[in-house]
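For this depiction, one protein chain was excluded, whereas all remaining protein chains were kept in their positions.
Coming up: chain A.
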Amino acid sequence: MRLRSVLAAACATVLVAAGCANESAPAEETASVLRYAAVGSPAATTDDPHGRVANEADYLRFAMLYDVLTVPDEHGEIQPRLAESWEPVDGDLTRWRIDLRDDAVFSDGSPVTADDVLFSLRRIQNKGAENNGRLSMFDLDSSQATGEHELELVTARPYAEVGAALAALTFVVPEGSDDLTEPAVGSGPFVLGDGDDTTAVLERNDDWWGPAPGVERLEIIAMADPAARAAAVTSGQADVAGSVSPTVADEHADADGLQVVHRAAAVNYPLVMDLDSEPFDDPDVREAVKLALDREQLVETVFLGHGQVGADIVSPADPSAPDTAPVDRDVERARALLADAGHGDGLSLTLHTTNSYPGMEETAVLAAGQLAEAGIDVQVEVGPPDTYWAEVWNVESFYLNSLGGSAFVDFARMALVSDGPVNETGWNNEEWDADFTAALATADAAERHDRLADLQRRVADEGGYVVWGTGDGLDLAADTVTGLPTGPGFHRLFIDQVGVDG
């Protein structure tokens, strides 16, 4: 009997709790709200925009809370934001005058000054170990504020792409904000309201200098699981799910009330060949691999057609990317090249991959099948995601990488110059390095882009990256959502003009 009364009491408690819950349901909302389910793992949530930021959800929040100096538009071209202009002071492109808007204010009412900007840039540079040396092109000790809203930035070498460098997430915080374990005040389109490490609630900043944001409130929800993000939108608990899989996009492409937003060239999984290792030290072998792949089939299978066939250009969405003819499959030519290279009897290779990102494993398996048709016997080895980036990436001689839509100059500084910190293909080419430096010292934008395009073409022809195709970034959204970003790279983060109809 005792048990029964315990059970009865338990049932009663649940009923009372449920009843209370109904009574105290929140009042109906009238403010316009955008709920954005972004890629993010709640434990990795951070309030420091300058250090290691592992969550897309955090980047979104920072982009809405803080002003950045410049932004890429939907074509990847650099546009003013907090900086109104950036002009070289001298002919050799090492001193730059940056003019800031004079109407930007932090949410505590103080104006945003050149001192705040310089402080923020220096803080970012000091945290270079955590942010890919994002601002390592600048000599910030020699840089100085030259006025209330004006500063002079010095670069270590002639650097014509300063506008692009300042678009690299230069979140401006008030001078003296050394400890950012708690949020600092910002001057962006939104101010921080409520929040925990899963969901950040942002309120529209009516004092922002820019065009009024599309919604009054923005909720950014960090969700690690892509299926859960999509489910949040299909069940009406969120308005946007960032980065869903091609399968999910196809599943909901024709669904009532939903839309799929495409961001071109957001992801690619190149095969990486190390030029310092056999057999990839032979250019004929590299070319044979590039010719043996059926790129259309790969794009069709891995990205379900949501993408473009690649021509080994590592940053195809960059404004400086060359127009190149697609690489057509030529198995006969690949066989001939292999024979010339002394591998007429066949060639055995191990291709490493992992499943950190959807489609990586499929890519390796399919590529192995295609290479086999050209006489290259490929063994696929799938490594655990936890250790792949430490034990395989930049270590093995033949593996899959995952590249986002980073700008070419940034990618080259990391991975293509001889002393680049992650020069994974062993692309050591003095002449190429000199031409890269010279391109960055070219003031004329059109000529500079031509030079950069030529550099990219040379890497495509002779380098170790097989960029067989690029996949679209796919966002799932309610069809009431308007103005979602479609551009490459960081453009995706600037959602201040996104609106919700109805």
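What to note about this one:
Just so we're on the same page, contacts are C-beta pairs under 8 Å (C-beta built on N, C-alpha and C of every residue); 3 or more make two chains touch, one makes a residue touch a chain; residues count from 1.
The criterion applied here is as follows: contacts and distances are computed from a predicted model.
The chain that is not shown carries the UniProt protein name "ABC transporter permease", picked from "ABC transporter permease", "Cytochrome c oxidase subunit 2", "Hydrogenase" or "Nitrite reductase".
Considering the whole complex, the residue from A:196, A:377 or A:444 that touches the absent chain is A:196.
The hidden chain makes contact, of the residues A:331, A:382, A:422 or A:441, with A:422. In the complete complex, the residue from A:80, A:111, A:133 or A:283 that touches the missing chain is A:133. Contact between chain A and the absent chain runs through residues 1-4, 7, 10, 14, 17-18, 20-21, 24-26, 37, 41-48, 51-52, 54, 128-133, 179, 181-182, 194-201, 219, 221, 223-225, 228-229, 231-232, 234-238, 386-387, 389-390, 394, 414, 421-422.
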